[in-house]
Every structure is written in structure tokens, then in C-alpha cells.
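One structure, as C-alpha cells, below. Some questions next.
All protein chains but one are shown at their positions in the complex.
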Amino acid sequence: MSGAAAIGVDVGSTTCKVVAIDGTGALLDRRVEPTDPRIERQVERLVGEIRATAGRELPVGATGYGRKRVAGARALTEITCHARGAFARAGRAGTLVDMGGQDTKVIRIGPSGEVLDFAMNDKCAAGTGRFLEVILGRLQVPFEGLAELVAGASRPVPVSSTCTVFAESEVISLVASDEPLDGIVKGLHVALASRVAALARGVPAGDEILMSGGVALNGAMVASLREALSRPVRVLPDPQLTGAVGAALSVLPGPAPR
Amino acid sequence: MTREPYIRRQRDEHGRKSVAVLPVHYPKELLTALDLLAVEVWGPPGAPRSDAAGRIQAYVCSVVRNALAFLASGGADVVDAALFPHTCDSIQQLATLASDFGGWKKPTLTFLHPKDPGRPSARRFLVAELHALAGRLEALAGRRLDPERLTAAIALHDEIDLHRAALLDGRATLPLDDRALYALLRRGEWLWPEEHLAELQAARAKLGTGRPAASIPVLVTGYVPEPSAILEILNGAGAFVAADDYAAVGRRVVRDRRAPATDPWEALADRQLAAPPCPTRVADQGPRMRHLEGLAERSGARGVLVHVVKFCEPELFDVPAIRRTFEARGIPLLYLEGELEAQLSGQAVTRIEAFVEMISGAGGAA
Partner (left out) sequence: MILRRVQYEAAARAVGPFLAALDDWRQRRRKRPARESPFAPPLESLRALKDMMMVHYLSGRYADGAVPVAWVTSGFPVEMLRTLGYHTVYPENHAAICGVQRIVPALSDAVEAQGYSRDLCSYVRSDLGSLDTGRSPVGRLPRPDLLACCTNICQTVLYWYRDLARRFDVPLVLIDTPFIYGEPAPHQTRYVVDQLEEAIVVSERVAKRPLDREAFSETVRLSREGSDLWGQCLDTARNRPAPWTGVDGFFHLGPVVALRGTEACNAYYRTLLDELKDRVSRGIGGLKGEERHRLLWDNLPVWYATREITTLLGSQGFNFVCTTYTNAWAEASSLIDPANPMESGARSYSQIMLNRDLPNKLRLLERLSREFAVDGAVLHSDRSCKPYSIGQIDLKDRLARDLGIRTLLLEADHNDPRSWASELAANRIGAFMESFS
């Protein structure tokens, strides 16, 4: 791994991601762990491991909620880093939907990877990955096979409540009234996708949507988003690492690769 | 309450009674002329001071819920009366809830702004309402309102506004961070006006002697700069408030420099009507948008921060127009909602920092 040129750290609310990239922005190494409350110690260990492999000091860029607790790093917000990371991965401007555990962000990326505009969910969890996690947990629906379950549902059972607590009770009563489970799960995805679509208002028609964040690994959500936005959705490679890659790119010496 | 010793001193040393005043607009000149100290209650911010907040539903703004909790906890017992301007439906209801159903036992005063004040009926009403309030205040002060003192009070508040406007307009040449500047401007919410004037004059001497540490100018519009951490985060990220349209601050600075009418009541009414357009008085959106555009232009603002209190209907109704206005001018806008929380949430911090990164291009272009 002699080509490593920069390290990126993304300390999110649920997972901590550390990556190494080479001078062209290619991903060389990665560490992903659940976020430890003692962030400093965890980051120091993970960065140390990556440095050891690289065999030398590397500049560090940090993002995520814990970004200011990463010693010696250049701290930038997730918005800027996701834009950079997504731009490098997709190779063009566009609109990025990033769905993480506690946040959903919609970022419009300009022709040189800059942020043109962004929107985030309001502070309740209704538009986030946590919403799905809570309710799917309640229904005891496993993550594996979720996409197939939803794809196989004949019709979505409408879930109107957008508040997580209300939706939970609504879903319970739907189950009690013998509505099909796959339809309810599909309904949940439709409800969540419509919240995200509301955030993505004003996105130029016909634009392909880029998607990142842990929730992008849920095929059912990707499909629902495609439907809600009525346009193609392209999941970036290693979607949960986009922010960390962007953070690393921000400290890459010399002109950034296009 | 750090203001409490001050209020007591004003009473003991100057024999001044004091009046707690709810947001936003009120004829402070009347209080000054009657030697009454106005002490404004903007919430107060932070967690409610007592469980009386639970007497108002959670979908009502924290300004009103916190105010009831504050009054009910005895937080304002040091003052002699409370004035509730008719700012919105919620404050209107708070006035009757607190004084009729518990929370506030001392005298309750109200002041109604006529809406659509360009109409002859509205102007007549405003003058009559000013007289009515003056009558209540006279009873409280135990003295008659001397017209000459009213004229002097109008001149004093005019001068205060002159300095406030100078500080806000010359912001880019003032070597203060936003927190210090706002602390100064907002001391006017409770200091005796002449003392406030002296502080403003001292600060004005610093105009043109330096620059704020941050360099990216933004326009802020909203209700009240709370929590003040918002200013620190903004400055820390490299931006500063170059133009202000907070209801608590800029929207109460009268810049109309015409010679006042000879009749003090007419002059007082003129001053009420000359304040910048404010949605709590249901100002027309056209003039308000032109006012905001003017602020943005003169300050060279590169971004607009809309900072409102959740559930605040007057502010919320203007947000679509503000979006349209600045979208048309290509100026980015950040919308931030708060509930007078003691601390900014991590997400709010991220939003502000990302916004500044965006408008400054810092690390933006790959």
C-alpha cells in the first residue's frame, strides 16, 4: 500500500469509518466499526492501523458528528465531504441523497464538485434510517431478503403517520387487522421515500439521483426512492464510505483528481 | 436572573418601577417618559423554568411556553406589571391565560397594533391605543405624563436608534465578534435607556478601527438570536452577521430620520409606523422583501440565514417569499428552526458549518 496519500475519517452517529486513498482518489484500505462513545481512542486506534500499513505519516481529513474530536485532522462537514466523495465516485455533477442512521441529506453538487444547495431532515427521526430500523425491528422483519419481500408485495398498505411513534402504533394496528406483512413493509418504504422526495424538491427533472449512506444498501429503499422521485437512482460503490472518502480527498496534496 | 439586582437598584436608587415586556413591538418611549424601566422577556431561552409550561400545548412556540413557566415560577416578581403586545395569536392568549388563570398576579397591560396601518382608521386607532396604554402606565407610575418628557423620550430613543443603526450598518468595520455585538445591542432590552445610549456611544467610537475576525458576510433574519451559540458557530466557521433582521434587534431600529411631528402623540405614532417591516405586524410582503434585498445588497451578504422559532406563525408565513426572493437573486439560503434550546444540536451545527463551507467555497470545489 505504498500509494496511500491521504486518510479520511467519518465519525457518524452509528458507525465510524476510516479509509485510505491513493493520489488518484482510489480506495486502498478501510475500517468500519460501530461508533464507540470514546471517539478519540477509537479513531486513534483505527488511524494508527491504517498508518502502520502505509508505513508513513499521512494527512487526515475528518467529517461526521465526531469530526472535531479527531486530533490533527482537517475537519469539514458531512455535506461538503459527501459532495466531494460522490463527485469523485460518480465523476460528474448531480444530486446526492445520503441516508444514514440519524440524518437524511439531499445535496446538489455543482460541475466542479462544489455544494450548490443542501437540505436535511428535521430533527424528528421520521425521514431517516432509524425510522425503518425501529419499525422493522418491531415487526421482526430481517434485513436479509427485505428487497425481495417488498418487490413481491402486491400493493403497499398506506402508512399515513410520519411520526415514528405514531407510525409504530399504526403499523401494529394494521398487523392486528390482518393486512399482509409484505404490503405493510412496502407501505413503510413508500412513506419514507415520500419524505425524502419532499426534501429533494426542486431537483432538475431528468437528473439521475446518486445515493449514498448505509440505507443505500437496502434495495427496497432504493426501489421506493426511484418510484417516489420518478427518476433513476444510482447507488455509489461502497455507499457508506462516501463521506470518509470525501474527507480524505479534502486533504489530498496537490490538485484534486477529476 | 442577573437583571434582578439591576432592577432592584433602579428602584432603590432612582425610584423607578419596572415592567416586564413580552415580544415584540411596543411604545417604549411612553415607559421612559414615565420613568418606568422596561425589561423584556424573550422566552427566556433554555429549559422552561417551571412545569407551568405544561399548561400550554407542545405545538405552541417556546417563547410563549417558556414565558408562562418563567412568570409562574416567580421569575418576574421583582417587576411591577407585565405588558403583552399583540404580537400573535399565541401571545394574545398567553396574556389572558397568565393573568386570568394563574401565573401572573400583578397588573397586566396590553397593547394592540392595528394591522394594515396605512388606513386612516388604523392610524386613528393607533393614537387612541397609545393614549389608552399611557393611561394605564400613568396609574402604575403614579404620575401624569408630561408632554415635554414624552418629546424628550422620543428624542432619546431616536438617538439610540441612530447609534444602533450605525453599528449595524458599519458592522464590517467593527472589531467585535457577533456575540459581543449582540450582547451590547440586546442590553437595550433591560438597561435604562440613557445607560444603554452611553454604551452604544462607546462602541460607536470603535467603528472603522478594524474588522470582525470572520470574513464572510451573511444576512440573518428571524426572531431572536438564541441560543447565542449560533453566533459563535457562525464566526468559528468564518462568517459573520453583516446585516440583521432579527425581530428582537434590527426590526426594531427606526431609521426614519424625518423631523418628528410637533405633537408628541403624532410623533410617537410615526415612530411606531416607521420601524422596518415586521411579519408580527403583518407587514406587506412586497416592502419587506425589498427591505431584505436592500440589507443584502448593502452588506454584500453571500448567504441568508433564516433563523426562526418553531411554530412561530408570523415568521413562518413569510418564509416562502424569502425563499423566492433570494433564489431569484442567486443568494443561497439556510433555514434553521430552533426552540430556544440551551445548546445547539449537532445537526444544527453541521448545517451552519456546511452552509458556510458552501458559500465560501472552502474545500468545496474538488
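Here the chain labels run A and B in written order, and each chain numbers its own residues starting at 1.
The definition used in the following text is that a contact is a pair of C-beta atoms (placed from the backbone, for glycine too) under 8 Å apart; a residue touches a chain by one contact, two chains touch by 3 or more.
Values in this document were obtained by computation on a predicted structure and should not be read as measured data.
Novice: Which of the visible chains would the unseen chain be in contact with across the whole complex?
Specialist: Within the full complex, the chain left out of view touches A, B.
Novice: Can you say which of B:T110, B:T151, B:T221 or B:S299 touches the chain missing from this structure?
Specialist: B:T110
Novice: If I consider the whole complex, including the chain that's not displayed, which of A:T24, A:T53, A:S112 or A:S169 touches that chain?
Specialist: A:S169
Novice: Among B:R8, B:R119, B:R144 or B:R329, which one is in touch with the chain left out?
Specialist: Of all options in B:R8, B:R119, B:R144 or B:R329, contact with the hidden chain holds for B:R119.
Novice: Which of B:G75, B:P264 or B:P314 touches the chain that is not shown?
Specialist: Checking each option in B:G75, B:P264 or B:P314, the one touching the absent chain turns out to be B:P314.
Novice: Residue-wise, where is chain B in contact with the chain that is not depicted?
Specialist: On the side of chain B, residues 54-57, 59-60, 64, 86, 88-90, 92-97, 100-102, 108, 110, 112, 114-116, 119-122, 124-125, 128-129, 131-132, 279, 282, 284-285, 310-311, 313-314, 316-317, 319-320, 322-324, 335 touch the unshown chain.
Novice: Which parts of chain A are in contact with the chain that was left out?
Specialist: For chain A, the residues touching the absent chain are 160-163, 166, 169-170, 172-173, 194, 198, 201-202.
The definition used in the following text is that only the chains that are shown with their structure count from here on.
Novice: Report, in whole Å, the distance between the mean C-alpha point of chain A and the mean C-alpha point of chain B.
Specialist: 40
Novice: Under the definition above, what is the set of chain B residues touching chain A in their complex?
Specialist: Residue positions touching the partner: 332, 337, 345-347, 350-351, 353-354, 357-358, 361-366.
Novice: Quick check: in the complex, which residue numbers of chain A touch chain B?
Specialist: Per the stated touch rule, the residues are 65, 74, 76-80, 83-84, 87-88, 102-103, 110, 112-118, 120, 122-123, 249-250, 256, 258.
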